[in-house]
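Yeah, one chain of the complex is gone here, protein chain that is, but the others are all in their spots.
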Amino acid sequence: MSATADPTTDAVAARTRTRTLPRVPPSVAVAALLLLVVVVCAVVPGLLAPDSPSQINPLEGLQPPSAAHLLGTDALGRDVLSRVIYGARSVLTGPLIVAIAVLAISTALALLSGYRGGWVDGVLGRTMDTLYALPPLIVAIVLVGVFGGGYTLAICVLIVFNIPNSFRALRAAVVERRGLPYVDAARSLGVPPRRVMLQHLLPNIVPLIVAGFFLRLTYGVVELSSLSFLGLGVPPGSADWGRMLAENRAGIFENAWAAIAPGVALVVVTVSANFVGDWLYERVEQKRRSR
Amino acid sequence: MSADGLTVRDLCVSARRGQESIAIASDMSFSVAPGEAIAIVGESGSGKSLTARAVMGLLPEGVTASGEADFVGRDLLTLSAADLRRLRGREMALVMQDPFTMLNPLERCGVQIVEALASGRGDRLSRKERRRIAGERLREVGIDDPAVADRYPFELSGGMRQRVGIAAAIAEQPRLLIADEPTTALDVTIQREILELLGSLRSAHSMGLILITHDLRVAFSVCDRAYVMYAGSLVEVAPTPLLARAPRHPYSLGLLLADPPSDRRVEELVGIAGSVPSPGSRPPGCPFAPRCDYRIGACTASLPPLAEVGADQFARCIRADELRVELGTRLAAAQGGEQGGEATLATPLEGEPLVVAEHVRKVFGGRGGSDVVALDDVSVQVAAGESVGLVGESGSGKTTLGRVLVQLEQATAGSVRVGGVELVGTAVRRRDAAAVRDVVQMVFQDPYSTLNPARTVGATLKEAAALAPGGMTQSSGELLEHVGLPASYAARRPAQLSGGERQRVAIARTLARRPRLIVCDEVVSALDVSVQAQILNLLRRLRDELGLAYLFITHDLAVVRQITDRIYVLQRGELVEEGPTATVLDAPSHPYTRRLVASVPEHPQSGAIGSR
Partner (left out) sequence: MSRRTFIAFVGRRLLASVGIVLVVSVLIFSLIHLAPGGAEQTIGGRFATPEQLASIRASYGLDDPLPEQYVRYLGQVVQLHLGNSLTRREPVGEAILNGLKVTAPIVLISFLLTSLLGTVLGTVAAYRRGAILDRVIGGFSIAGASVPTFATATILLYVLGVQLGWLPTAGTGEGFVDRAGHLVIPILTLAIFGTASLMKLTRARVLQVLEEDHVTFARARGLSERHVLIRSVLRNAGVQVITVVGVLLLSLVAGSILVEVTLGLDGVGSLLVDALSARDIPTVQGVTLLITVFIVAVNLVVDLLYFAIDPRLRARS
């Protein structure tokens, strides 16, 4: 039989090869842009902020917005706008660490558990099921409150209690793919288990991981800012949006912006991250359904 | 056409993808009189399923239909949703392909059968009435045990679920039943029963039947008239006996020739080169032209009309008249072969057999002590260069045995020696396991998931070749050409290949590993008939060239006839019969084998059409 190319699949191949960038809905594009702005604020706050975030002027406490202070000042006379900009770093760092750690650990565990099965899977499964029932925020509040460990403890607790959620989703994806012929083929060819996990299973769940990253980021921001709002986690006085909201709530009648601005900033970050993550997740689901 | 039947004219179904409109089916015209059975025959991508759905008004989102569909004095395509709903169930009904997803998993079977009766009629039937009717309907579809009505779908087998589905569909005794591939997901012995059931229901109720299928044999065994579809258009219409004897379209001939007979082995299976174009990538003019042996320049210029070429026979081909004799001759030549007797019987090479399995037992431990015995005292042998078949239906254990050989499963008891290495009992040393892999490799059933979607074809082949003893001796390009694909495919990803091409890559991957025995697990079952023949030819050729041995796992007796010298027949994990292929299939001794052989629908190439 001659090696003739099939004209019909040539057309399909040509079409999929010159695939343009995926069409992004405007809402997601805006969300991504906003996130980028926040990231810039976190990386180079000095470039954007008009004032120092920690300069205390007790005499100018809770001034309404003016030319010198676009969003007014807080109770200790600090420029609200600058504190919001500097706060970006605090708001992103912790959740970033949590998101990366959760994904790395849960991916590794999901691969092991889903691929190997057996008692490893059984034990891990039950442990995760038990932990899954406990809301991370409540556990964090209690533990950080009692032990007063601050930021590090908060991050550790959040990592541990957010792993089960991610683990479940990833393990399900691994188990779904593990039964597929191409994994069987790799195994019967003699590909060692580690290579099967890393080169056959992992690349095919990467889209899920990326989608999960943004969602994890959202949860991380919500949880950590909630903790700092309650006074647990970040040290007092730091430019953290949760903290700022808590400290300036009382002054809501003099300068509402001192409390509202960080609140709005939080809304912007969480909603944007969620929009992006959700869109990525939808695309993963769609690809899964249309073979 | 009778006023009571369904008459469809110029039905066009199209899907909207983004801004563009893609034609799924065009200019479909067919009719069904009461008591008549027609078949709409086509391979994947032909648009046959959506055509049927269009008639029922059950098209998915984004898919629309135009044209005319006259039924009981109304045009179905112009009816309001409410009117259509009133007709569904009562006048026309649909039975779907997959019995495992067709029924509501959370409701009992009896309830599902009668729920169409209770609603929408104003009067609510009493519970006793409903039970009685449910029992009646079940009996009608061959289920005598009334307790089935109280079961949930997951408690029943596939065949039973399909019967329940049919009972639910015809509960209100409609005039027209559309059955969309009703037997594709079922075992062949059950298939025959379901087809017989449909046939008897048709005559008992004078019901019109539209059978949608890809299997010509199924069409011939049940239906009076066949409509052959290719890539969205009707290419031939004819009464089934006529179509089986004298096809007038090259595609129909191709289908008939590609379908392997189960009563003899043919020299060369005639496939149709290429593959079916998907909607959206159909060529201009005659859609079959690129694959047609008889094409001329004018074929691609414009779409030929469906012209009458004989009594009740229509074909969409500009060369239909001049090809009449040629097509008939080719078919007769293929049918003229003798029954029985084998074209070739390869003599096995000397030496210890590659695989010796004795008294193999495999038990899967279920949860809560419900063990499943997949294999029980099965003994099988394959010598170097031999092609051996492993035949059985679902649950026979044939796939399990194959997987044991490639170490994807471990046998519970017995002895399995591959290349001299014992696999059962003691833990296998790594070096021995590798040696076993050098001897036996496997090709899997589903071409759409047999390749890693994230990797290029070349990378997949390289990975396999690197594991072979002696490393990579052939480049990816050479491997691809060996299986009939261009070397340039190495840069492609699986998503850019057709089903048949993917299966070829899978075969190339196995070859890269340089085994001596290839386990073929239902490797052509998921492919279109025209592509099936290509792959079987490829496998035969490779065997001749490379001296490979095969363990061919399949449920399809016709396929096993074409490619194996000896077969084993498995039933529920037990070996019931073995022997040379021709002997077992022509003169089966075990009752189960006899039933299997009898279940195969009559084949057009064997001349006589089975009794109806």
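We call the chains A and B, going by the order they appear; numbering starts again at 1 in every chain.
Everything that follows uses one rule, which is that a residue touches a chain if its C-beta (ideal position, glycine included) is under 8 Å from a C-beta of that chain, and two chains touch if they have at least 3 such contacts.
Every value quoted in this text rests on a predicted model; they were computed, and no experiment measured them.
S.K.: Just one of A:V98, A:V222 or A:V284 touches the chain that is missing; which is it?
M.R.: Answer from the full complex: A:V222 touches the omitted chain.
S.K.: Looking beyond the chains shown, say which of A:L111, A:A186, A:V234 or A:A273 touches the absent one.
M.R.: Checking each option in A:L111, A:A186, A:V234 or A:A273, the one touching the absent chain turns out to be A:A273.
S.K.: With the missing chain put back, one of A:P64, A:G145 or A:P235 would touch it. Which one?
M.R.: A:G145
S.K.: Going by the contact rule already stated, which one of B:L77, B:L94 or B:V597 would touch the omitted chain in the full complex?
M.R.: B:L94
S.K.: Suppose we count only contacts with the excluded chain; which residues of subunit B make the list?
M.R.: For subunit B, the residues touching the absent chain are 56, 58, 61, 85-90, 93-94, 96, 98, 101-107, 115-116, 119-120, 152, 154-155, 165, 168-169, 171-172, 367-368.
S.K.: Hey, which subunit A residues sit against the chain that's not shown?
M.R.: These residues touch the chain not displayed: 27, 130, 133-135, 137-138, 141-142, 145-148, 218, 221-222, 225-226, 229-232, 242, 245, 249, 252-253, 256, 259-260, 263-264, 266-267, 270-271, 273-275, 278.
Here, only the chains that are shown with their structure count from here on.
S.K.: I'd like the Å distance between the centres of subunit A and subunit B, where a centre is the mean of that chain's Cα atoms.
M.R.: The separation of the two C-alpha centroids amounts to 46 Å.
S.K.: Enumerate the contact residues on subunit A facing subunit B in the complex.
M.R.: 1-9, 11-13, 16-17, 180-182, 184-191, 200, 203-204, 291
S.K.: In the complex of these two chains, what residues of subunit B are touching subunit A?
M.R.: These residues of subunit B touch subunit A: 273-278, 281, 283, 290, 403, 406-408, 433-434, 437, 441-442, 444-446, 448-455, 463-464, 467, 480-481, 484-489, 492-493, 495-498, 501, 506, 509, 513, 534, 537-538, 541.
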